[in-house]
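For this view, one protein chain was removed and the others were kept in their places.
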Amino acid sequence: MQVSIACTEHNLKSRNGDERLISKQNAAAPNVVNAARAKFRTVAIIARSLGTFTPQHHISLKESTAKQTGMKYSCVTTGQDGVLLSGSTASFLLACGATIRCIGPGSKVQAQVAEQLMTIAYESGVNLFDTAEVYAAGKAEVILGNILKKKGWRRSSLVITTKLYWGGKAETERGLSRKHIIEGLRASLQRLQLEYVDVVFANRPDNNTPMEEIVRAMTHVINQGMAMYWGTSRWSAMEIMEAYSVARQFNMIPPVCEQAEYHLFQREKVEVQLPELYHKIGVGAMTWSPLACGIISGKYGNGVPESSRAALKCYQWLKEKIISEEGRKQQTKLKDLSPIAERLGCTLPQLAVAWCLRNEGVLPKMTSHVVNEIDNILGNKPYSKKDYRS
Amino acid sequence: MQVSIACTEHNLKSRNGDERLISKQNAAAPNVVNAARAKFRTVAIIARSLGTFTPQHHISLKESTAKQTGMKYSCVTTGQDGVLLSGSTASFLLACGATIRCIGPGSKVQAQVAEQLMTIAYESGVNLFDTAEVYAAGKAEVILGNILKKKGWRRSSLVITTKLYWGGKAETERGLSRKHIIEGLRASLQRLQLEYVDVVFANRPDNNTPMEEIVRAMTHVINQGMAMYWGTSRWSAMEIMEAYSVARQFNMIPPVCEQAEYHLFQREKVEVQLPELYHKIGVGAMTWSPLACGIISGKYGNGVPESSRAALKCYQWLKEKIISEEGRKQQTKLKDLSPIAERLGCTLPQLAVAWCLRNEGVLPKMTSHVVNEIDNILGNKPYSKKDYRS
Amino acid sequence: MQVSIACTEHNLKSRNGDERLISKQNAAAPNVVNAARAKFRTVAIIARSLGTFTPQHHISLKESTAKQTGMKYSCVTTGQDGVLLSGSTASFLLACGATIRCIGPGSKVQAQVAEQLMTIAYESGVNLFDTAEVYAAGKAEVILGNILKKKGWRRSSLVITTKLYWGGKAETERGLSRKHIIEGLRASLQRLQLEYVDVVFANRPDNNTPMEEIVRAMTHVINQGMAMYWGTSRWSAMEIMEAYSVARQFNMIPPVCEQAEYHLFQREKVEVQLPELYHKIGVGAMTWSPLACGIISGKYGNGVPESSRAALKCYQWLKEKIISEEGRKQQTKLKDLSPIAERLGCTLPQLAVAWCLRNEGVLPKMTSHVVNEIDNILGNKPYSKKDYRS
Partner (left out) sequence: MQVSIACTEHNLKSRNGDERLISKQNAAAPNVVNAARAKFRTVAIIARSLGTFTPQHHISLKESTAKQTGMKYSCVTTGQDGVLLSGSTASFLLACGATIRCIGPGSKVQAQVAEQLMTIAYESGVNLFDTAEVYAAGKAEVILGNILKKKGWRRSSLVITTKLYWGGKAETERGLSRKHIIEGLRASLQRLQLEYVDVVFANRPDNNTPMEEIVRAMTHVINQGMAMYWGTSRWSAMEIMEAYSVARQFNMIPPVCEQAEYHLFQREKVEVQLPELYHKIGVGAMTWSPLACGIISGKYGNGVPESSRAALKCYQWLKEKIISEEGRKQQTKLKDLSPIAERLGCTLPQLAVAWCLRNEGVLPKMTSHVVNEIDNILGNKPYSKKDYRS
């Protein structure tokens, strides 16, 4: 099932391998799921406009995020990261994306595991489930919808988001036309068995459709009650400003949130550009890929193992990225970071996720001193002429 | 049942104790309800935008209110005041809030009494029933809805209002996000079995949600037919002005009414600020708590009796308020007011409610001379540089 | 001459009487003016929208103001305060208002002193000169205009503001009609021999003129080049919000600044209301009367001396204020503050002005500890539910 779950303050576990949530061998075994459960606390942070839902650690997280970026809320999602795929680490991050897809689309096992994972997540405080019309060719939405219906969780306690795709192969290549936005969202809602999603995202900008048409269509689906808000995904700050500007010119509804890649090796947009955007027009951020498509898992330290995702034929691009000069430099930096993780008693992926959140409540040992230490190893702290943090 | 009923010109009764409408012992006894009926005349005054519904004393009340405040209409509700709880006075004010909740939520008795009270009220001219999503955790709306359905009163003769809450504990802490406004109102309507309410109120301002989002969502639910108007509750005049300003800037629908606390000891907002607001932007007022959470009932004259509301654990704040220096001064003033009530042949709570209305039609003996006498004792008549009465 | 000069970081002088700038005996004596000169350093702080002109202590002052109020700039003017009138103190605050009017309108001496004072002020860094159409019945503007012409100071280095009055006696009682705004400002500009003022203020709100007319007229004079900005004077926060709202509704120019009374005994508006307004709509503040019409000078400690301003027939209201119960309590507080002034080596009026600025750059001994000490004596620190300072 391709559903990203807003993540995740997890109980950092000891590094002995026997606590892996789902190993390749027993991915769907309920007992493993249960084993992980006690060790797992999650926090969902939602974008600015969605209000505050999180019962547990919300306040401290919110505050620490604000300290880092000057933005009021932030959000970390795991997107399509397949950390569960990893056999090399026992650490756990709830990332249902690529993982469950590997179990095989449509299989009963898939649906069962998805339900178990989502139940753990929900009961641990996760309340944002992010999917897309293209995940598993629509099956992700179907499974998610079935689970939501079966579980009967209160709708108002959930944030359900989906993304309209285009630019890929096959049928969805219809750009962000009014036709695609309305028809695409309507089809998603049917698959999800929902009346509305909370945020509908436009994945990737579409330069062939006039921005006015995009904003007008998004405003339309909101006014029709098919979505509460609309957001962007992988848009540049300038493109978001353009959408905002068109919304202002014609008194339509501006976007509230951008989904952006954010991890140790990709910082500029989330740390510099989006805070500026937030301060100018109030657009929030929802980040994804804290482990950089698994690159940060550590499993590629000695090349690409046969059983890994990057070895799959359809992930040739990932393999090339990993074995490039830049990719090898990243692996060297990960090796330099390992002693820090070891010292803090966590795995590298755990460190990477805690770093994204930069929250001592999530990982108490993630002090500002440790953050600086990591910055020095990474050597990529972006410079912002404006400091929105003060 | 937690439903505030717009009140209430009541038949001033003699002071002998045997005439209490509902004592703790016989709260649900139909005969007591019937006994009170003859003594009971109510007047509903609704906010400006709602037009005029009141059959009986509407005109004179409207005029006298106008004379006092320069506003065209006013409204007095009793909110959650629990005067019925009081064993110390036989006076009666239709205040279903805390009282009936004590009977026990969901009990058949509760629903029965509620129905009887509402019937009396309706037949006496009360036409505004104000509830909220949080009253008795939603049960208030359910009971109100059932009664309305059973009674089959003409919808157009009723004013049904509800309030979206936030800032309290637990589940409703979702601010005034678009999501909460839409989902919250939809849930209220389902409980009420209504297609729409007349006014949906936003209880308390929410500084974490952009005002534009709040106004846009309120405009949306009105455009969707889920409400006729929207209002504010416990907002400052400045916050209401901001909402109005945003509505004007983006050609959206401004609020029509503010629910404000108003009684002998809280005058500034309703007597000075809201009239100014009314004259500037046409926002009306709907007041609540004429007995100041029971403080004005007189029962706290000699401290906090064991059986009183202020003695309940969850009303610790009320107890502290009563026994504070300020609280004791208020009790002294109440004692000073008693001779006036006695002279007029009414109880102190009756005097307090009549004072809120300042209407000779309600209490013929409440002449301007008496009003001045009360003002002198209270010593808190607010100064308004502008006299909107002329 | 009635011209308020944006004030004033002055060199705190020793308390021996021989250093009085202008005593009644020799108010116009140039040598006294010169004597004061060396002891005098001024700082002009202008309202938000006017940019930054001050060469000297601007940054620290700006910062300290921001710390106090969360507003970016503030401004202290002395309005019509006549501290120069005072024979009881040698302290000095550049306040040309009432003082020079006493010399006699139109006399040559008056114009000479005005020129000398303004020269000192300008050369010390003062750059804002605030006048009004009614000051000395228009003569203030004439004298100011003559001085500006003679001096030839660069116009762009000056901030010249004037106020449209109404509500007084005689000819200007025309309210804030379009007719008065345009004709009044035109007449002021002729008297000032200027093409434009920097800010034209509407003194006191006018409830008889529709706000739309006021904002439209102000927008008109700005578009005609007769003023750079418009502001309000003695308007309530609500009235300013209304003007803003109307400006937004019709895409007109909103006000940028409110002139408000601010001193030890009048804090609420400048410390609570205006910061909220600034944060909502960006309106800045320009304060006046740091010595509360001379009440804070200390000269009324033992009643109203015969030679004082309050003894003048036209200042009967001031006398009544001073000898009221509230007035006597204020004098007691001033006596309690005296030891602090003594300890810091300054006079009471100097302390009062330094307190308005709350800037250690102005009075290095005005530490946060001293500020707290003063707050405790005053007992009137307003409570703001929102802390805009953090």
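The letters A, B and C name the chains in turn, as written, and every chain counts its residues from 1.
We adopt the following convention: a contact is a pair of C-beta atoms (placed from the backbone, for glycine too) under 8 Å apart; a residue touches a chain by one contact, two chains touch by 3 or more.
Small disclaimer: the values here were computed from a predicted structure and weren't measured.
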### Summary
Check: shown chains touched by the absent chain are A, C
## Note on the structure
Per the whole complex, from A:Thr119, A:Asn146, A:Asn223 or A:Ser245 the residue touching the absent chain is A:Ser245
### Task
Would you indicate which residue among C:Asp198, C:Glu239, C:Glu261 or C:Glu276 is in contact with the undisplayed chain?
C:Asp198
#### Entry: Absent-chain contact - pick from A:Ser157, A:Asn207 or A:Ser307
A:Asn207
### Summary
Contacting the left-out chain: of C:Ala137, C:Ile253, C:Ala311 or C:Leu378, that is C:Ile253
### Query
Residues on chain C that touch the omitted chain in the whole complex?
49-53, 72, 155-157, 159, 198, 222-223, 225, 228-229, 251, 253, 282
### Message
If the hidden chain were put back, which residues of chain A would touch it?
### Response
207, 211, 236-239, 241-242, 244-246, 248-249, 273, 276-277, 280-281, 386
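One rule holds in what follows: only the chains that are shown with their structure count from here on.
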### Summary
At minimum, the number of touching-chain hops separating chain A from chain C is 2
### Message
Taking each chain's centre as the mean of its C-alpha atoms, which one lies nearest the mean of all protein C-alpha atoms here?
### Response
B
### Intercentroid distance (Cα basis), chain B paired with chain A, Å
46
### Message
Centroid of chain B to centroid of chain C, CA atoms only: how many Å?
### Response
45
### Summary
chain A residues touching 2+ other chains are none
